[in-house]
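Dropping the structure in here first, questions after.
Omission of a single protein chain aside, the complex is shown with its protein chains in their original locations.
The first chain written gets the first letter, and so on, giving A, B and C; residue counts start at 1 in each chain.
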Amino acid sequence: MALSPREVLARMLLMRRFEEMVITLARAHKLGRQHLAIGNEALGAAALMQLRAGDLIYTTHRNHGHMIARGVDPGKALAEILGRAGGLNGGKGGTWHMTDPSLGFQSTSAMVGGSIGLSVGGAFALKHKKTDNVAVALFGDGALDEGIAYEALNIASLYALPVLFLCENNSKEGEAQTSRLATKELTAVPKALKIACASVDGGDPEAAGKAVATALAHVRDGNGPYFLEAQLVRWPGSHQTVHAFTTGVTDVTAAWDSAKASNVHAEWQRTDPILRTARTLIARGTVTREDVVALDNAAAVTMAKARGFAEASPYPKPEAALAGVFV
Amino acid sequence: MALSPREVLARMLLMRRFEEMVITLARAHKLGRQHLAIGNEALGAAALMQLRAGDLIYTTHRNHGHMIARGVDPGKALAEILGRAGGLNGGKGGTWHMTDPSLGFQSTSAMVGGSIGLSVGGAFALKHKKTDNVAVALFGDGALDEGIAYEALNIASLYALPVLFLCENNSKEGEAQTSRLATKELTAVPKALKIACASVDGGDPEAAGKAVATALAHVRDGNGPYFLEAQLVRWPGSHQTVHAFTTGVTDVTAAWDSAKASNVHAEWQRTDPILRTARTLIARGTVTREDVVALDNAAAVTMAKARGFAEASPYPKPEAALAGVFV
Amino acid sequence: MSQKSFTVAMIDALAHSLKNDPNVVVIGAHSFLSDRGLKPEDERALWDAFPDRLIDPPTSEGVCTSLATGAAMAGMRPFLNYGTATFAYEAFNQIMSETANVHAMSGGQLRAPLTLHMFAGIRGGGAGQHSSSPQAMYANSAGLELVLPASPADAQGLLRSAIKSDNPTVVITHTKLLAMTGDVPDGDFTIPFGQARIAREGRDVTIVATSLMVREALKAAEALAKDGVEAEVVDPRTIVPLDAETICASVRKTGRLVTVDEGNALCSISSEISALVAERAFDALKAPILRVARPPVPIAFSPPLEAHVTPNADKVVAAVKKLTQA
Partner (left out) sequence: MSQKSFTVAMIDALAHSLKNDPNVVVIGAHSFLSDRGLKPEDERALWDAFPDRLIDPPTSEGVCTSLATGAAMAGMRPFLNYGTATFAYEAFNQIMSETANVHAMSGGQLRAPLTLHMFAGIRGGGAGQHSSSPQAMYANSAGLELVLPASPADAQGLLRSAIKSDNPTVVITHTKLLAMTGDVPDGDFTIPFGQARIAREGRDVTIVATSLMVREALKAAEALAKDGVEAEVVDPRTIVPLDAETICASVRKTGRLVTVDEGNALCSISSEISALVAERAFDALKAPILRVARPPVPIAFSPPLEAHVTPNADKVVAAVKKLTQA
């Protein structure tokens, strides 16, 4: 079942508006650091929207987009980021550890390499249960620096575990490199370990969607693990500790209004997956400019409600800090 | 400078007689476990005899052969294995941690993957000092299961460190496999990480010697790391906890006396690197049968003296246990 | 009741678990089962009975821990055996940052019912890398149960509880206990966590000891009894949770405390028990609290060096005499 391009765009817009809301709230509530997934929307939506009930997901510090893409309640997610009782984890996790098992999220680990490690355990359990569900490990290129990633790739291949290794590569050589591998090809090591591999433009939701579909089919059919590298354009604010609208608040009309697209953020707007996707779909006649504006407005409405929920949610009682360590 | 085949054979015989003496002493003194290097003599001698002053060596639980090959005093080594004050480490290390920095031995680590990790540090220091010395990591195929091995290969390649990764592969599929890699090619991952690689028959001292010479030249010339896989025949006693002369006490005359070579150990005697090398050198006329017997006798004499030294060496004073933790 | 060795008791606990719960899987089965005193046919039968659930993994402690943890979060009940305790250090981040946090960090949404087993202690010739007693490090974490069995019966009952527990549980077995034999109840039974065992009653001094040191404490108590000193020996059995009540009650009775644990003295289980009593039963104390522990040195290979730093009955006797003769 192919994804509807319009729905994918709608989801991408929600992901973007979510992160922009995080910036707004981070400033208003003086929050610490979050890692925003701005720029990762195309891959995120295309991948997570294809998962099924029972699939297990393991993500990283840069997790917000994955959760929104999969359909997690943005109000509960924002509440968690604010540390509120109504948050996904009741305030115990915060941005780095949001979890929603009802949608398959097993873990957000902020340890580089954490998600890839745990994912093989989920895959092991799925194989034991003889389902056609899959485990999906989402991780950055940086995770491949860690020995645990190598060990996980090896054991997944050795035991033919049903796991999709989905690498979000946002490393640009020279600037802001988040991995230091001796090879430029991120698929070289998984290939050496006999894992089926592919690379795809992660800024193109259709290409990414197809690549993910191929990968998922491979894994669901019992052929063992699959490693997919999604090449992403790095958002300039990816590593900011104090949040700023580094590339401006997204203006979807910049997709067609060349005056807007030639401002200081022109370089970003050229590669921004949201604007890219809007341009493509409009050119192809799949959506109109008005559709895009309408979808964006709907996302804004959803996020305003989500903010209302999150900010109205109380903090947990202090004594809750001592409870819930053991079952 | 090529190695003299006769000297290599002599060294191999000393290595073998050393391990046989360890079996004898282990029984006499009720020692715990050692990992013997019987069967690894050809590679060990060919590699270690080529090293220079200033080269740094990092070895594993199966270290005895490496030390004897490099010329470490067998008496001090035996004394260390017995835990005596006259041992290499004054009794503090035992079989698993023998060290002799005067010959370049920096560390014996009994942690699988330990030697390969530390070796890149030595290589880093050598590069910093701008010498043409090399670091040599000796490790088993099992080390490649560990994430630390992957990280070490990566950083060595990334920083072009002068290190020879020398893998002693004694894994036979099915029986006594000491590694569980998803690929049968041990060089696949180092290759993926852009490290120059080769494999060689580690039971043939000439082939091994040439392969090591090529590898060392590559590293000394500043071309970065090199990964050499030596394929070894696994000695059936490799994993014994209570030592036995599993394949009999080595009888060099079995190299030419077919009656002896057809006993219960015939399979082993066919592949035993000592007998193989003797047969080759005799066939080629490099040595005579009498030479082989004479070299073997010399090894036996050396080992008898070594035993005498070791057994006469006193235990350290108990209070020494508390000293020497900090400099 | 039947006589069993410590290892056979542990293996029986594992076999009960495998039989009763199809989600139990053993990772690192080989080093747990082989050369452990089972009859060869019994060992063979186990491997044959559970061909998919006894696993001999790569030498990759890190990912074995992630695998076991991830599988536990997804509904299985893994038992992971590391072999020697130091090997688990390779997985320390996985244990501390992932496994221990699963339940609390998810706000109770997830749980990680797995057992992490390791062989520890000064074992005779283990030297610097195979002689660790890391119990205090696991106690100092948050989110891990910690079990230190000291007898065959406890080994079987506590291990069975560990596997049944819905929390991640670290079980540390002293290598020198493996050959110990003792009476073990028949069948499948559990021993609850957080209940100390009074291994010997006494009135003059309390000795709190763990793991192999319980045996040494009992030996010391026998020796002391000959001099008219009656020592009470308390074995907490689990450190997380800890039965502080039983320990404090004993000290309130005896007025004196010696703690014995084989870990490095600094920030050890011994330190903890001492601090606990200095906090909660201070008024009952008639004398300083003495610790018998390993001095903070890497263990040397040589037998006399190893012996010099190993806590034992003689050292316990000496500590008690210091208190009772003062």
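One rule holds for everything that comes next: contacts are C-beta pairs under 8 Å (C-beta built on N, C-alpha and C of every residue); 3 or more make two chains touch, one makes a residue touch a chain.
These numbers come from a predicted model, not from an experiment.
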In the full complex, displayed partners of the excluded chain: A, B, C
Among A:Gly39, A:Gly91 or A:Pro190, the residue in touch with the chain that has been omitted: A:Gly91
Per the touch definition above, residue among B:Gln34, B:Asn63, B:Ser107 or B:Ser313 touching the missing chain: B:Ser107
Given C:Pro78, C:Gly128, C:Gly202 or C:Pro311, the one touching the chain that is not displayed: C:Gly128
Residue of C:Val63, C:Val240, C:Val260 or C:Val316 in touch with the missing chain, whole complex considered: C:Val240
Touching residues (missing chain, whole complex) on chain A: 31-33, 80, 83-84, 87, 89, 91-97, 109-113, 142-143, 145-148, 179-181, 241, 315-322, 325
Chain not shown, touching residues in chain C: 86-87, 89-90, 92-93, 96-97, 100-101, 104-105, 127-129, 132, 134, 136-137, 139-143, 239-240, 242, 263-264, 266-272, 274-275, 277-280, 282-283, 285, 287-291, 296-298, 300
Chain not shown, touching residues in chain B: 56, 58, 87-93, 97, 99-101, 106-107, 109, 111, 114, 117-126, 128-129, 135, 147-148, 151-152, 154-155, 158, 324-327
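Criterion: only the chains that are shown with their structure count from here on.
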Where chain A and chain B are represented by their mean Cα positions, the distance between them in whole Å: 49
Approximate Å spacing (C-alpha centroids) for the pair chain B, chain C: 37
Cα-centroid distance, chain A relative to chain C, in whole angstrom: 42
Multi-chain contact residues (two or more partners), chain B: 145-148, 180-181
Chain C, residues touching no fewer than two other chains: 57-58, 60, 62-63
